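Complex shown without one protein chain; remaining protein chains in place.
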Amino acid sequence: MQKPKISILMGSDHDLPVMKEAGEVLASFEIPFEYSVTSAHRSPGRTVEIARTAEERGIKVMIVGAGMAAHLAGSVAAWTTLPVLGVPIEASLGGIDALLSTAQMPPGVPVGTMGIGKAGARNAALLAVQILALSDPGLKERLRLYKETMAREVEEKDRRLQNPSRRE
Amino acid sequence: MQKPKISILMGSDHDLPVMKEAGEVLASFEIPFEYSVTSAHRSPGRTVEIARTAEERGIKVMIVGAGMAAHLAGSVAAWTTLPVLGVPIEASLGGIDALLSTAQMPPGVPVGTMGIGKAGARNAALLAVQILALSDPGLKERLRLYKETMAREVEEKDRRLQNPSRRE
Amino acid sequence: MQKPKISILMGSDHDLPVMKEAGEVLASFEIPFEYSVTSAHRSPGRTVEIARTAEERGIKVMIVGAGMAAHLAGSVAAWTTLPVLGVPIEASLGGIDALLSTAQMPPGVPVGTMGIGKAGARNAALLAVQILALSDPGLKERLRLYKETMAREVEEKDRRLQNPSRRE
Amino acid sequence: MQKPKISILMGSDHDLPVMKEAGEVLASFEIPFEYSVTSAHRSPGRTVEIARTAEERGIKVMIVGAGMAAHLAGSVAAWTTLPVLGVPIEASLGGIDALLSTAQMPPGVPVGTMGIGKAGARNAALLAVQILALSDPGLKERLRLYKETMAREVEEKDRRLQNPSRRE
Amino acid sequence: MQKPKISILMGSDHDLPVMKEAGEVLASFEIPFEYSVTSAHRSPGRTVEIARTAEERGIKVMIVGAGMAAHLAGSVAAWTTLPVLGVPIEASLGGIDALLSTAQMPPGVPVGTMGIGKAGARNAALLAVQILALSDPGLKERLRLYKETMAREVEEKDRRLQNPSRRE
Amino acid sequence: MQKPKISILMGSDHDLPVMKEAGEVLASFEIPFEYSVTSAHRSPGRTVEIARTAEERGIKVMIVGAGMAAHLAGSVAAWTTLPVLGVPIEASLGGIDALLSTAQMPPGVPVGTMGIGKAGARNAALLAVQILALSDPGLKERLRLYKETMAREVEEKDRRLQNPSRRE
Amino acid sequence: MQKPKISILMGSDHDLPVMKEAGEVLASFEIPFEYSVTSAHRSPGRTVEIARTAEERGIKVMIVGAGMAAHLAGSVAAWTTLPVLGVPIEASLGGIDALLSTAQMPPGVPVGTMGIGKAGARNAALLAVQILALSDPGLKERLRLYKETMAREVEEKDRRLQNPSRRE
Partner (left out) sequence: MQKPKISILMGSDHDLPVMKEAGEVLASFEIPFEYSVTSAHRSPGRTVEIARTAEERGIKVMIVGAGMAAHLAGSVAAWTTLPVLGVPIEASLGGIDALLSTAQMPPGVPVGTMGIGKAGARNAALLAVQILALSDPGLKERLRLYKETMAREVEEKDRRLQNPSRRE
């Protein structure tokens, strides 16, 4: 049993169906991680505490999902020098509010913003793996295999589809 | 010399040209106020401190201007039960990013959001005056005069403009 | 039985499912309130009457929900010096039309705009409670408890979720 | 000297450079008109008065320009059964706020919305002329000439431009 | 049996559920009208023909609904000097594409644009009635009754809703 | 059996329900075509290969559908001098993300962008047919018939709908 | 001197600074072309005429620029079976109105839409060249050289910029 290296935060347990996409990716790479629910606005003290202590607890990357005004990733980034990756979650307006609130950070406090929703959550986990792989050759190798597998899966989908039209 | 009743916060001194519109309105109503610069992301500890101590310092309403991801108003609202009024400031995308980041707060932590920029800053101050006037009959009377003056000013503008077309 | 302190207006009875979120919050704080249906455009005389007489009827804050062009909050604000809080209601375009129409008021006539829909309605009620609490220490204390309860609820949600991944 | 048939309203004298495009079109058709400045929010009583008395003053069509939340056209339409044409004026966000606030009227109270800014103001005047021409054959004839002139002007512009490329 | 005075055009019979809202309003005012399906792009010759002959067929106002690029109203306006009212119909992007394509006409060729969808279709019909009423006192009187009825209906909705909260 | 002249690419087999609209149009014109699944990001080598070899395989036009960041059409255009037509596919935000990503190409590498979704896919195929018809008089004749049929279908829809209102 | 093969249309001579980007590209490939000014709305008859006769005049591809409601490309496409490429021109709202009005065509009448403004105009010309090159091997070869030159120019820009940071 290992200590978590990645912290997956979300503003509400309603966000779990989106954020567990991140967890599944991390699990497939055998990266230990933790889920936490905390809100930038409803439990700000808890959020500060989680952000400030993440590093000493051994966390390397923080993945943060939130919807609407979506301040959680920025709030976490304010209190840590760990890389923070933000996942905008659709709650209204197609998620454009969360995307802008997560991405448009002022200079000095970065949040690496992913796409809206499940695709973004998966990619946040993969970017975290890419970061960990910088000092873990085994992980780097797995990422190469992952990329190759993706490419092969596309080819297989194509093979099933391939059905050139002919003169009828 | 009175203790400030209204706190006008802004994320950067670049926001002063917008936020002093709020100060001018308050000054015209003889409401003591303070300006502070603090950032939700660059000086989060200072922001928490300002928000948590506002009430005991005698502040009644907090007016908060910020641009881009514009988390400042929400960050303040997370730490106080005073009314918080947010002014979205245009820095990019016409200010729509700041408007959405300020308005789309999750249930439980309200921010009364004003329009973008100077008009919003003036209105934040007026809404603060309306709030103070609930327990200050003199201020209430001044607000009535303010409203009458506005209406009269429109009529005067009309008089200068009035120039019905005639058959030429 | 007390006289209502908060007036909750809506442009149509179709808006009740959204606006009763505001009523429920007020009821939980034991704040007497009234619901009214009135339209800025279909019953403009009635709207003027409600807005002009609100203060003398003992109303302290007006919460106004409307969708589409969403002029109701602004129309009310034109006729009163009470604080007016606007709730944009989604009817088309995800509610961005109502948000802009409510927030982008000209200088001189403020509307404190909340988020779109139910979250916004709840927050309008909470902001109204915060305003009333400025001169009601008991209410202020309840707000503090409300904030503490929110934070605790987040922690409880986290406890149910907490499920750190381990090496599988 | 004739009584005005068209009323051109605007929320502020700052809007005159846009709205006088409407006046110039009307003058070119020798339609008597009036300009008025009135605000839906700052001079609501005056706005109601102008809207309610327009018909008895001989007005046939009301052209209303406003920016930002742009409630003026809707406010006028609430108090009259005359045709109301709205001109969204750019003040922020490229004028999309004013366009949505003017166009997205609830069923029962129509506003014929024109394009943003000067093009919209010219077209509001032309639509008003088209409406008057329904019962004025002379005006109808002028409109036909106007349309022909427009087409000829396009051809003239083309003649000046016409410059086919050749093998160089 | 009367000759139609209002022409309701639509780009496709899929638009009928929206556009018959206009027809129902006209029928309630006993205004004879016609429906036609024609496309600016798929049947351009037919569209030109309908637009050019509308006036001689006795049409007074053209109501035109279309979605997506929504060129139909503009195409009609290009070929007639009758008032043209456009109804943007939602087909994608919430209808914002159709709204912009209908409203943003170049100077010289006006289209009075209504709100998106059914509300817009009803209002197009009402604006057409307002235009006809300029030379029909009986219709003018009916419009006044319609406005009064609308206001009374709002009051009745309020009566059913009215349910002031009391201390529980 | 003929060699395919049109290549229909899509980023995922999930896009087939949209893209087969293009295939159906091509089949109705008896144009031989091929479907391929390839991703700009997940199988970039395969994408380069398909794009680079398209011309020598006898392809004349490439039709490319993709959603979200929608880089596929641009990636193909980077590697070929064949005409590339892009079909934005709705996956989030109503497809506006894919539309902008497909259309806003830098100078030097064109993508002819179609509307969002099925309508866009059909039109991509038709534009491809129009391109092929430039050197195929038989195809040109079929396109003329197609246009005439479209116009007639509109008239038939109208005939079924035609139902002029009369005095009731 | 050759007969024009490409027709570059624009709604107004104000659009020439954008559209001559297309002309310059065509001239550099020695493709004969013509410029015409015509408006979908102000000179609709002329527009129909140009579109209907283009093919018999030897035109192969039509490049059409327009701003705002931007119906011109669609209007041309309605009357021809030639490939039509649309260039949205920024006049308001950053050009998003023109982009949507040009791209969101109904099924059956395609417009290949380019990016907004000058980049789009250049690309329209290049796409036209790509289309012509399908039956012109010399042109095909030039396109290959153009692509190589572009790539080399990027490398040259890089060489001028290349300036790796070092330990200071």
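Should a chain be cited, it is by its letter among A, B, C, D, E, F and G, assigned in written order, with residues numbered from 1 in that chain.
We take it that a residue touches a chain if its C-beta (ideal position, glycine included) is under 8 Å from a C-beta of that chain, and two chains touch if they have at least 3 such contacts.
Note that the structure is predicted; figures quoted are calculated from it, not measured.
Among the displayed chains, contact with the absent chain in the complete complex occurs for A, B, F, G. Screening G:K3, G:R52, G:R144 or G:K157 for touch with the missing chain picks out G:K157.
Those residues of subunit B that touch the chain absent from the view are 1-2, 4, 12-13, 16, 23, 26-27, 30-39, 42-46, 68-69, 92-94. Within subunit F, the residues in touch with the undisplayed chain are 11-12, 39-42, 44, 48, 68-71, 74-75, 77-79, 92-93, 96-97, 100-106, 108-109.
For subunit G, the residues touching the chain absent from view are 90, 94-96, 115-117, 119, 150-151, 153-155, 157-158, 160-168.
Here is the rule we go by: only the chains that are shown with their structure count from here on.
The chains touching subunit C as well as subunit D are B, E. Subunit B and subunit G have CA centres that are 48 Å apart.
Taking the mean of the C-alpha atoms as each chain's centre, subunit C and subunit E sit 34 Å apart. Centre-to-centre separation of subunit A and subunit D, using mean CA positions: 51 Å. Of all residues in subunit D, those that touch two or more other chains are 12, 39, 42, 44, 68-69, 92-94, 96, 103-106, 108-109, 115-116, 119, 150. Chain pairs that touch one another are A-B, A-C, A-F, B-C, B-D, C-D, C-E, D-E, D-G, E-F, E-G, F-G.
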